[in-house]
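Below you will find the structure I want to go over with you.
Only one protein chain is missing; all other protein chains are in place.
So that you can tell them apart, the chains are marked A, B and C in the order they are listed, and the count of residues begins at 1 in each.
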Amino acid sequence: MSEHIVSVKANVAVWLALLVLTGVTTGIAFVDLGPLNTIVALVIATCKALLVVLIFMHVKYASDKLVKVVVIAAVFFLMLLLGLSLADYSTRLL
Amino acid sequence: MFDTFPLWPARASTTAGSVDALFVFLVALSALMSLAIFTMIVVFAVRYRRRKGVAAEQIEGSTALEITWSVIPLFIFVVIFVWGAVIYFKERTPPRGATEIYVVAKQWMWKLQHEEGQREINELHVPVGRDVKMILTSQDVIHSFYVPAFRIKQDVLPGRYTTAWFRPTRAGTYHLFCAEYCGTQHSGMIGQVVVLEPAQYQAWLSGGGAAGSMASNGQNIFLQLGCSTCHRSDTQGRGPNLAGLFGKAVQLEDGRVVTADENYVRESILTPSAKIVSGFKPIMPVFQGLVNEEQLNALVAYVKSLNQSPSGAASGLTPDAKPQEQKVQ
Amino acid sequence: MATAAITLERENYLNQEYGIKSWLLTVDHKRIALLYLLSITFFFFIGGFFALLIRLELLTPAGDLVQADTYNKLFTMHGQVMVFFFLIPSIPAVLGNFLVPLMIGAKDLAFPRINLLSWYLYIIAGVLMLHCMLTGGVDTGWTFYTPFSTAFSNSKVIEAGLAIFISGFSSILTGLNFVVTIHRMRAPGMTWSRLPLFIWAHYATSIIQLLGTPVIAVTLVLVVLERALHLGIFDPTRGGDPLLFQHLFWFYSHPAVYIMILPAMGVVTEIVPCFSRKRIFGYNFVAMSSIGIAVLGFLVWAHHMFVAGISLYAALIFSALSYLVAIPSAIKVFNWTATMYKGSITFSTPMLYAFGFIGLFTMGGLTGLFLAALGIDVHVTDTYFVIAHFHYIMVGGAVMGYLGGMHFWWPKISGRMYPEALGRLAALIVFLGFNLTFFPQFILGYLGMPRRYWQYPPEFQVLNVLSTAGSTILAVGYLLPMVYFLWSMRYGKIAPANPWGASGLEWKTTSPPPTFNFEQPPVVDWEAYDYENTAAPQEARFAG
Partner (left out) sequence: MPDSPIAVAHHNPELRHHFADMEQQRDASSLGMWLFLATEIMFFGGMFCAYLIYRLWYFPEFAAASNSLDITLGTANTAVLICSSLTVVLAVRAAQLGKRRAQVVYLALTLVLGLAFLGVKGMEWTSKFKEHHIPGPSFHFEGSVPGHPGQAVDQQHAQIFFSLYFAMTGMHALHMIIGVGIFSYLLYYAWKGRYTPEYHTPLENSGLYWHFVDIVWIYLFPLLYLIDRKK
């Protein structure tokens, strides 16, 4: 696996994008979108996280699929924890 | 001999029979399965034990066999799952019109109260043939209400209600256990359930000890705490009219719709701001710490009683009730 | 004898260096395995001692041997010591540590220093646990249920919680080491489909260790914080939900059962083909069933909570999912049985343990079906039925597997043979003692005797006496191997490189192996379980 060296330009672009997204998420929190507020905030956070994972953490350039599998697996199991817990909490009556 | 060394628990409720049936089925199935596997192992072990000049025959495997012994158990499992789920569903769905008994568990004792007002400690009297619904809560840690003869068990949680129900089928005295570890005297938190013939039960019930029904106790507390100032029987109150409320769907201020069950009434008394009824202001004071579990149970029983007898309910909500209020004080 | 003398003098991992420092600072996975062996044996005897006291107390219905509080501490610490300080590290940290690099043809685990760190974390946790036990102990039950543990117990919950938190990191690092080693350190030719199934089992175990353990770690942190600072997250009087604790706890603690049983299955999967002189039946299915158990094991946790107050619908979902995990377990049992078909079977001690494992695991698994059936679970959960069920899995399964593995690889580990006749006798004693101890508990459970009871109604006494009698037999069965293993280290016959005629890579190096495992880096050009081309041992060479 030869290392990929990301250009300064790409790195700075990602950095700027992250800063802009931070501004956007803060700004948009003050706009009333109803229940969409939470969703928008989480979508923006996920975009930021993806930028960091793919570019800063070099996952996009990894020739080895294993790293991707590990990341996806961890997120999958986290979703299991949240999802199956919610299966209880969202249907509790008495 | 049987009494000192029983091999099967007493069967004293309608649920017990159906649980036993599934249990026997599973025992038979397991015996069959293990017998099959153990026989094969023994037969192979003997038949294919090492012998001079006889080499093992290398076998890769068989996808057909693998699929067979995955799919057949799967079908059997579906049967067990559905069977078990049906029993569970019945166990968790109390029938309408069941007699209600309120249970407060604490380290290390069971406090039970009948609708009619009788209080019992570590002992519960119920009649044969009547549905009984237990409304359980705990004052401290988690306990578990367990009557092996009825095959029912329900954890008793602090801060909320859980329910369980049974219909006794046979008179007798049965164990009541705490089944969730609750501290030092966990194994001492035991009692008995006395199932009586209906006539005997009536005699026991009239034996006294009750200071008014739970609903009337609840009504007294309701008036004492001044709840009736806002929760009036007409539409003029600053709080919702409680008559006919129980069991109904309630439209909340934030758009949600909830069912007015025991936990809803409980929460609305203790932390009223949690669920604001549509059209009302969040002005009700918090009663957490002001009422104990028994009083809370009585209030819940009272709110329920407002469904059953509209006339009695009305009397509790109108200024006519003044005399009763004085009686309390 | 001349050849034996040469074997002894050959440099190996045991005689390469001497002195306490060469052990405490070693990064050799084989030496670390032995460090673990010593430490978990120590904790096994502590846990076993607690178990015997519990059984003695239950000899009579009245609480007369110890005080109620003492009894509560005994079963709590029995559970915590056995689960976190014996069963979870047992096979992975001892046999796994020793064998994973050997089986795949590596010189060591990927991170030898982290491996040593795991052991030190385990020791720190163990010392903390011992300190906790000696200065008052803890009485919450190994399950730490809130709000009892956070607001009511007067015992050393924080200390025990921290000890288990630290031992969790030991477990995580071991799992991490295994996954990386299996991925990155395989010898040339050791493809995934040639891996011994012991490796597959450990790979699956490691997945659970990696993804489950952190959840209990953070849960215990929250319990500790709640107890110390009254956060209220699990406290109903502060708006918290005690069931949330149970969800988080079982998210780890149910899969944790598979951390204990999967490696034992791996051991049995090595033993059965070897003593049947046959390839394993259905390699792919056995391998995939390990992974299947690991993944599906994460979907079933709330079946511990059917009466706890969870929603009816959640209970239905978790019950249905629980049956799914039974399928891969069943596949394994069927494949082991099928492997014996048309084999050439011998009955050495490891094989006897494998038989015992299959039998007891089958019964443990089948009674699991009872517990997953909602209607029955309501009656038998939190009773001795559950106790019996999980002891069939964890003791009947995991410990039988562990002992079987210890006998199977003892020649490789120590370079000596254990006395075969005594080995078979001990296996028999363990099997009989185990069944006498735990089978009556199934009946007790269905009769309705709740677990964690210090005193009980008199009609349960006969069965309890049987159980206590069995436990003393079981204790003898466990002491015996300990004695003759120690004896064999000095007086046992010198073990050849491959006493069983087994096909795995670990048998292709000397016994005990040299520090870097192989004289020459191995290249694998044969399939797993290639018993067609592996010579059976000469009878005389290993008969005890």
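Basically, a residue touches a chain if its C-beta (ideal position, glycine included) is under 8 Å from a C-beta of that chain, and two chains touch if they have at least 3 such contacts.
Every value quoted in this text rests on a predicted model; they were computed, and no experiment measured them.
Enquirer: Using the contact definition given at the top, list the shown chains touched by the missing chain.
Expert: A, B, C
Enquirer: Who touches the missing chain here, C:179, C:312 or C:340?
Expert: Counting the whole complex, the residue in contact with the absent chain is C:179.
Enquirer: Using the document's definition of touch, tell me which of C:248, C:320 or C:363 contacts the absent chain.
Expert: In the full complex, the listed residue that touches the missing chain is C:248.
Enquirer: In the complete assembly, which of C:238, C:493 or C:508 touches the absent chain?
Expert: C:238
Enquirer: Extract the touching residues of chain B with respect to the undisplayed chain.
Expert: 254, 271, 273-274, 276, 281-282, 286, 288
Enquirer: What is the set of chain C residues that contact the non-displayed chain in the whole complex?
Expert: 27, 106-108, 110-112, 114, 172, 176-177, 179-181, 183-185, 210-215, 217-219, 221-222, 225, 229-233, 238-241, 244, 247-248, 251, 515-516, 521
Enquirer: Residues of chain A in contact with the chain that isn't shown?
Expert: Contacting residues on chain A, toward the hidden partner: 1, 3, 5-6, 8, 11-12, 14-15, 18-19, 22-23, 25-26, 29-33, 37-38, 41-42, 44-45, 48-49, 52-53, 56-57, 64, 66-67, 70-71, 73-75, 77-78, 81-82, 85-86, 89-90.
Definition applied: only the chains that are shown with their structure count from here on.
Enquirer: Taking mean CA positions as centres, which chain lies farthest from chain A?
Expert: Of all the other chains, the one whose centre lies farthest from chain A is B.
Enquirer: Just curious, how far off is chain C from chain A if you go by their C-alpha centres, in Å?
Expert: Those two chain centres are 37 Å apart.
Enquirer: Just the number, please: Cα centre separation of chain A and chain B in whole Å.
Expert: From the centre of chain A to the centre of chain B is 43 Å.
Enquirer: Which parts of chain A, given as residue numbers and ranges, touch two or more other chains?
Expert: As it turns out, chain A has residues touching two or more other chains at 93.
Enquirer: Please output the residue numbers of chain B that touch at least 2 other chains, ranges allowed.
Expert: Only 162 qualify.
Enquirer: Across the complex, what residues on chain C touch chain A?
Expert: 183, 211, 215, 243-244, 247, 251, 298-299, 301-302, 310-314, 317-318
Enquirer: Given the complex with chain B, which residues does chain C contribute to the contact?
Expert: Residues 63, 68-69, 72, 139, 141, 143, 145, 147-148, 151-153, 236-237, 242-243, 276-285, 306-309, 312, 315-316, 319-320, 323, 326-327, 330-331, 333-335, 337-338, 340-347, 355, 358-359, 362-363, 366-367, 369-370, 372-379, 381-383, 443, 446-448, 450-459, 461-463, 531-532, 536.
Enquirer: Can you name the residues of chain A that touch chain C in the complex?
Expert: Where chain A meets chain C, its residues are 66, 73-74, 77, 80-81, 84-85, 87-93.
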